[in-house]
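Here the complex is missing one protein chain, while the rest keep their positions.
Read from first to last, the chains carry the letters A, B, C, D and E; within each, the first residue is number 1.
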């Protein structure tokens, strides 16, 4: 059986019927990436929700921050690994490969980040991401102090935490809709 | 020791220094609620992030939906119960009490929703919220079919899922910052 | 649907048919509290068992001890939080509010005790209560030494442990019978 | 290193100093069993507590009930298996061997009760004991109905539940004190 | 930091010093695969153990069986996914991609096999693999009957079970030694 046969189990509206602002984004995606990410298609079932999701996503992943874009993608993948979210592991695993130029780093983040060779700061961020994802009620002052000890500012801790929090949202939207990633992600930066 | 002594462990900026749009929201909160919810204060460390958070929140919790506002608050509390998030349990537990006029219903949602007398539709929604929160990777067609069987449309399943997903985000922001709820929530609609 | 409609899913005998000693206790409860706690009604299905339960309960919660009555109630609520026992969280959460005069402390114990501001001794006792409840087979010398380090005597460790153990019993009787708490608990000491 | 070297890590008072009623019980144990069970010695640190513990224990394990004494011991061992309580597994495992005359049945209850050949009634009781021990907050009407379906009365469900609840208490007292069982238990009814 | 810098954290002997039979296998691997799999290098610390490991491995994965070679590799990856074993996920994920010619199937097996479109027989085998890996003590007649219901013979159930069991062994050897996979696996059959 060829894999997969759907984008979202809740269905995807015809993009031709979307509002102009969304159609413009679709066009821009095709121009830049060659395809419209399936998360946008799946979310377009509720156009206003998609707008909020994209606004939040773009700000968390692309705005200025003490965390590099690669680090934010690494956090995204580690959160998605804890939640075993297929869509996000595929799409953001590709992003880690692309931004780092290191195909193995993407695999390590997805499969078990603890095997990766990382500096203390990155390791502390990923341990925190795992803990805030799996046992959020156990996060305490010692965890925040540990992040400060490797150099994170209060603003960095906020950014890191919101990245973790955001992927705990998006992982659940992907699982809820059985969202399938675009095939293009699988091929990128493999060697 | 009096409880609590902080709003966020990452600190809260002086509201006088916030942009005009946020100060207007602060004023409106005081007018309507008598206080500014601490989640806004905590999030104002990053004003643009706060704007995205509020936009998403307002749309998920207040827009037209097949789920009533009370039902969305019940889902919020059950997700927060699974994640043992103090802030959200207090703030949204109060909302369940207020919207239902039933003080015990709020407590049941926070402590163990399974003891509540609910109709099949509400029980199915809360069981789904618990599962999508705790083991999102196990959600499958049978879960979606179960929701359809009690009358949810595709759009309702989307709304329910996004409510669950959103509180998985906000629970983690609250735990990450050790966010403390305003005292006013504790008193409302207790009898 | 109004909440709740039963006291115990195993049924409750007519109090008029109880032995004289129990009827005297019922009368005393009404006089002092204004109601008979539902745990007594539920347990009266087996009068002799109720007598043993009350004797043990009274001695653990009210006898002289190195732990204050408030501390024992805090332990009761934390154990019940780990076990998500609705009855005990409601009844003993009220006791924490009453004995401390601090409505938020009761909520914190019930929802996530780790957010409360506590001295080292109380925090160590509650961490121990959580561990002995959730992973009793991992309790070892280091745990006992930790309690001694914050000032507990051997007798205090015994009392603390038995309080934890007792609520692991009573939580399970409440879950087994789907025991519902009296409504009066919800209202007491809310502000 | 010979095993073990203590009865309770909280210490054991000199039995000669105990009150007369307890010394009489000690004497009776020696007469009937050949030894004083270490749980009594450990609990004698607080004589009044021991009295309540013995009263409750004797009534739960020896009074008339729809559950046979062997069945109550089987439940005791299965609860103790879930909690990995060394003392109770050794002492009550011996009781299962003695009452059944089947040395393998005792081992099965202690190690993994699911491998035992049991009738539907006993299997349902042990599955319930495991669930009420490990996830008490998930016990619901379906579980109670399942017990009724194999013939348990309301009173039997009460007795079964209290047996489960009691060993959740005693397992924790044993773990809290690192209680060691008398050596005699190991040898009894092995072939 | 380039990834990775070791084969096994317990060290790897100089292959030139290995016995002739093993050197012959090394040569054959280079000839057929282009490299010696790192699991052989890591295991060569104990040559006799390596011989047993290879004999067992070859028989389980390559002998005649009611399970196809692809199916056995799918089982290997699902077990390794449950155990989050980096080495086996990379090496056997590549094997699934190669044998199926379907790059996405390999990713699905590694990340969350439940999202794959599979026939009932394969899905039942993978559900069994997950259960026997994570909660082996809960496997019972119903699980074996479920496999028979989708067509597995007694011999097939044996083969499936031993494949699961074997990768529970090899996953732990990989984790114990922090075994790193050869880079070649990452590139194979990606599009």
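We take it that a residue touches a chain if its C-beta (ideal position, glycine included) is under 8 Å from a C-beta of that chain, and two chains touch if they have at least 3 such contacts.
Model, not experiment: these values are computed from the prediction.
Participant: In the intact complex, which of the presented chains make contact with the chain not displayed?
Facilitator: Even though it is not drawn, that chain still touches A, C, D, E.
Participant: For the chain left out of this view, which of E:40, E:53 or E:113 touches it?
Facilitator: Going through E:40, E:53 or E:113 one by one, E:53 is the residue touching the chain not shown.
Participant: Of E:19, E:120 or E:154, which one is in contact with the hidden chain?
Facilitator: Going through E:19, E:120 or E:154 one by one, E:154 is the residue touching the chain not shown.
Participant: Identify the residues of chain C touching the omitted chain, counting contacts across the whole complex.
Facilitator: These residues of chain C touch the chain that is not shown: 137-138, 140.
Participant: Using the document's contact rule, name the residues of chain E that touch the chain not shown here.
Facilitator: Per the touch rule, chain E residues meeting the hidden chain are 9-11, 45-46, 48-49, 52-53, 55-56, 59-60, 63, 83-85, 132-133, 136-137, 139-141, 144, 154-155, 157-159, 161-162, 164-166, 168-173, 175-178.
Participant: To test your reading of the contact rule: which positions on chain D touch the chain that is missing from view?
Facilitator: These residues touch the chain not displayed: 1-5, 84-86, 89-90, 102-105, 107-108, 110-112, 115-119, 178, 180, 183, 186-187, 190-191.
We take it that only the chains that are shown with their structure count from here on.
Participant: Count the smallest number of chain-to-chain hops linking chain C with chain E, moving only between touching chains.
Facilitator: Step count on the best path from chain C to chain E: 2.
Participant: More C-beta contacts across B-D or across C-D?
Facilitator: If we tally the contacting C-beta pairs, C-D comes out ahead.
Participant: I'd like the Å distance between the centres of chain B and chain E, where a centre is the mean of that chain's Cα atoms.
Facilitator: 44
Participant: Distance-wise, how many Å sit between the C-alpha centres of chain A and chain E, to the nearest whole number?
Facilitator: Comparing mean C-alpha positions, chain E is 29 Å from chain A.
Participant: List, in ascending order, every residue of chain E touching at least 2 other chains.
Facilitator: Correct list: 112.
Participant: Okay, what are all the chain pairs that touch?
Facilitator: A-B, A-C, A-E, B-C, B-D, B-E, C-D, D-E
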